[in-house]
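Attaching a single structure in structure tokens format; questions to follow.
The other protein chains are all here in position, but one chain of the complex has been omitted.
Our next item is subunit A:
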Amino acid sequence: MLVSVDNHLLGHTRTNAARPSRPPPSHRRREHGPTTTMTRTIATILAVLAVTLVLALPSFASPPAANATAADDATNNWAVLVCTSRYWFNYRHVANTLSMYRTVKRLGIPDDQILLLLADDMACNPRNSRPASVINNAEDRLDLYGDTVEVDYRGYEVTVENFMRLLTDRMPEHTPRSKRLLTDEKSRILVFMTGHGGDEFLKFQDKEELGAQDLADAFAQMWEKRRYREVLFMVDTCQANTLYSRISAPNVVAVGSSAKDESSYSHHMDMNLGVSVIDRFTYANLEALESVHLASASASSPGGLNRTSSLADLFATYDPVKLASTPGVRSDLSKRPLESIPILDFFGASLTGAKVPRDEDRVVLEARLEVSPVPTVEKVARPTEEEVGESKAPRPVGPVKVGPASSWRAYLHAAALAGLVGIMSFVTLV
């Protein structure tokens, strides 16, 4: 029978046995004077302290200057609109994406700065009874495809790898410009993703998944490479709120259509096509955004949004009862509060100080046209000396803190590293 026995009982036995002998301490060592050994010890301690200090230094460094500059610093707007679903019965995902495409085009983002990724072709699908058109409303019958659509990634090209490469701009040589996200540190990007998803993942074409951590890493890389100023990340899938749970890069506002363990539902079906044509979350967004147009400062429908509305106003229009799910908003990473971010900062072009173009698509319902300049965005109140000081300080080269402002992590990491270095130097000495 086997009984596990305490080691000390065995040790009792071992004292009688012959102990394997250690090599005798070398006489060469003994020849070193005690002062040399002490010097070596002091040197080790000093080295460890120095290393600890060097490693802990970045955590004391000031946050990068770009963080705290004025809110209207961005000069260009981009949109990345992704539909990840294939097959005719996922028509509504393509319709979601095309609805967003139409909206941002209408509100001013040029086609060159919109990256449209559609995993399947619905418009010219043999099953489509309305060739070359995609609708999102069974009554309205408005065609989303239009005459000038440009699909940058289509069909089998919509993969997780291509999406990640697009975000981080690690593209192979010869990738055409229309397929690259050529943003800089003054860009605002709208990233809209729709498809089938789950707890912390988004399914791409029934073959692979994009994880929440991958997405967070992509945004972190983008921040490191100074590829955006602000990002609005919108996702319309089941359990969408989990997809943005791991983002840690600053200046990201995230919106999801449903919480964990909740599904997002489609809105309605078109009886001629035989499929659902739009999802509830996107439909709610469109209902709010369709009343925004550039030519007029007031809404086309009473109680709707207008071009001066903020993201907080948009998110306030979501009704969990109508959506049959709980949409979530993540604004902790954003430097500006949601009330002071205009919708047009992400859905339209940054037109600070520029002439507002006429929006020819929408019928203006008011009797008179207001020709008013674009209202200035309210700046968040900050003490001026901080702003000036930080805007003048050059961005430090080297590892820069990406995460939220808690520095205890940095201390912990530095201490662990110092401990490790200490142990290793101790081991080499002894």
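Note that in this section contacts are C-beta pairs under 8 Å (C-beta built on N, C-alpha and C of every residue); 3 or more make two chains touch, one makes a residue touch a chain; residues count from 1.
Following the convention adopted for this analysis, contacts and distances are computed from a predicted model.
Peer 1: Under which of the names "Gpi16 subunit, GPI transamidase component", "Rab geranylgeranyl transferase escort protein-like protein", "2-oxoisovalerate dehydrogenase subunit alpha" or "DNA replication complex GINS protein PSF2" is the non-displayed chain listed in UniProt?
Peer 2: Of "Gpi16 subunit, GPI transamidase component", "Rab geranylgeranyl transferase escort protein-like protein", "2-oxoisovalerate dehydrogenase subunit alpha" or "DNA replication complex GINS protein PSF2", the absent chain's UniProt record names it "Gpi16 subunit, GPI transamidase component".
Peer 1: Can you say which of A:44, A:133, A:245 or A:308 touches the chain missing from this structure?
Peer 2: Per the contact definition at the top, the residue touching the missing chain is A:133.
Peer 1: If the hidden chain were put back, which of A:206, A:224, A:261 or A:339 would touch it?
Peer 2: The single option touching the absent chain is A:206.
Peer 1: Check each of A:175, A:248, A:308 or A:340 against the chain that is not shown and name the one that touches it.
Peer 2: Of the candidates A:175, A:248, A:308 or A:340, A:175 is in touch with the missing chain.
Peer 1: Need a quick check: the contact residues on subunit A for the chain that isn't drawn.
Peer 2: So the residues of subunit A touching the missing chain come out as 1-5, 9-10, 13, 16, 86-87, 121, 123-125, 131-133, 145-152, 154-157, 173-179, 205-207.
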